[in-house]
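A single protein chain has been removed from this complex, and every other one stays in its place.
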Amino acid sequence: MSALIIVGLLAVFVVGVVLTPFLRPRRTPPGPQPDTDLLALVSQREALYQAMETLRLEHELGSVEDVDYQNRLQEYRTQAALTMREQDDLEAELARLEDAISAARVRQGLNGGPRCGECDNPVDQPAGRCTSCGAEWAGPDAITTEGADR
Amino acid sequence: MNLVRNVATRRRGSLALVVLAALLAWSSCASVAPQSSLERRAQALDRGLICPICPGESLDQSQVALAKQMQGVVREMLADGRTEMEIEDFFVERYGQAVLAAPRKEGFNLIVWVVPPVGALGGLTVLLLVVRAMVRGRRGQEGIMSPDAPESDAGLARYLEIVDRETGAAADVGGPPDGSGEARGGSANG
Partner (left out) sequence: MADVGTATLILALGLAAYAAIASGLGQWRRVPEMVVSGRYATYTLPLVMGVSIAALVAAFVTHDFGIRYVAGNSNLALDPWLTWVALYAGNEGSLLFIAFIFSVLAAVAVWKAPAGVRPALPHTNVVLMLILLFYVGVMLTMANPFFELAAAPPDGQGINPLLTHPGMFLHPPVQMAGLIGVGIPFAFAMGHLMAGQPGDDWVLVARTWGLVVWAVLTGGLLLGAWWAYTILGWGGYWAWDPVENGALLPWLPMTAFIHSVMVQRRRGIFRMWNVALIILAWGFAMYGMFMNRGGPIPSVHSFGQSTMGWIFLIFLAVNLFAAFALFYWRYRMLRSARPLDSPLSREAAFLLNNLLFLLVAFVTLWGVVYPLISQAFQGVMVTVGRPYYDAIAGPLFLALVALMGVGPLLPWRRASRRTLARTLRLPMGVALAMAAALFVLGVRSPIPLLAFSVCGLVAAGILREWARGTRARRSRSGESYPVAFGRLVASNRPRYGGYIVHLAIVMLAFSITGSSFYSVQRDFSLEVGERAALGRYEVEYLGASTYPGPDRLEQRAEVQVYRDGRPVYRLSPGYVFYPAFSMAAARAGIRSSVVEDVYIIASEFSDDGRAIFRIHLNPLVLWMWISGPLMLVGTVVALWPERARVQRPTAGRQLRERALASRM
């Protein structure tokens, strides 16, 4: 009998654990997650550095000739620099988006509730057209930055 | 001769170690007096016959009485002057083909022996052809790792400097470069 009580408790515990994600209040996403594209660029650079190190080792061991060594080293170097530039550009864009979102949030917070980006009147529908000015309203989470590029 | 020169150089160490291994191999392999050829043939036959009641064990592996009996028969027949083929046939007659540890290279069973080498040659040929096609196809495109050549050399110079700093530090000490974030003027924070 005591054995089945153990199993019963175990079942209750386990079911509890499994249900916690549903029972918790919907909290804000856990901190900033690194963007997957950024991660890809970083790991690409990491791989390039590793390749350069291996190349250096191979050259020392005499497996690679000087001419090949120099050419390939330059290749990797240039590629790493390009990757770094791409990463900088991407991070700059993300920073810009971040600012735009906080600006939009501030707007919402001050006036209590979502507002249309064009005429600044309150809107109470999830998406569609603004009832006041007729502009396209893409929803409360949309970012309406002026001069959004690309 | 190259070998002499190599020995005279600092590579003596690895050479010595490997020659030591050779002596080890020799001392264990060549030290036993040759057995009587009859016993050697008998042991070869033992390895070539499967005990009929054991799960896939050859006569020299099996511990059961029948296997010992069969080993005795093998030695008797060899002493009588029978050939390996005759002894094998004798057992095949009684226990079927499965008593042989590997099928004979004749008839249908030739397939067993032929398919692997043919498959190996076929695989190697395909590999060679594929590699040749890959390499030839590559000679067409000149591109190395990135198809576009670095256009703005000026803009890239700053990054090249950082790359040199990061990799230079890594190569000498073998540790991570510090402050790769600071050097680049701060990454965006979420």
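Each chain carries a letter (A and B) given by its place in the written order, and its residues are counted from 1.
In this text, contacts are C-beta pairs under 8 Å (C-beta built on N, C-alpha and C of every residue); 3 or more make two chains touch, one makes a residue touch a chain.
Just so we're clear, the structure is a prediction, and the values are computed from it rather than from any experiment.
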item	value
Footprint left on chain A by the chain that the document does not show	3-4, 6-7, 10-11, 13-14, 17-22, 29, 32-40, 42-43, 45-47, 49-51, 53-55, 57-58, 60-65, 68, 72, 87, 90-91, 94-95, 97-98, 101, 138-139, 141-144, 148
Residues of chain B (touch criterion as defined above) contacting the omitted chain	2-3, 6, 10-11, 13-15, 17-19, 21-33, 35, 39, 43, 47-48, 50, 55-58, 60-63, 68, 96-103, 108-109, 111-113, 115-117, 119-120, 123-124, 127, 131-132, 134-135, 137-138, 145, 166, 170, 172, 174-177, 180-181, 187-190
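Methods note: only the chains that are shown with their structure count from here on.
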item	value
Between chain A and chain B, centroid-to-centroid distance (C-alpha), Å	46
Interface residues, chain B side, partner chain A - complex	144-146, 150, 155-156, 159-160, 162-164, 166-167, 170-171, 184, 187-190
Residues on chain A engaged by chain B in the complex (per definition of touch)	31-33, 49, 52-53, 56, 75-82, 84-85, 88, 91-92, 94-95, 98
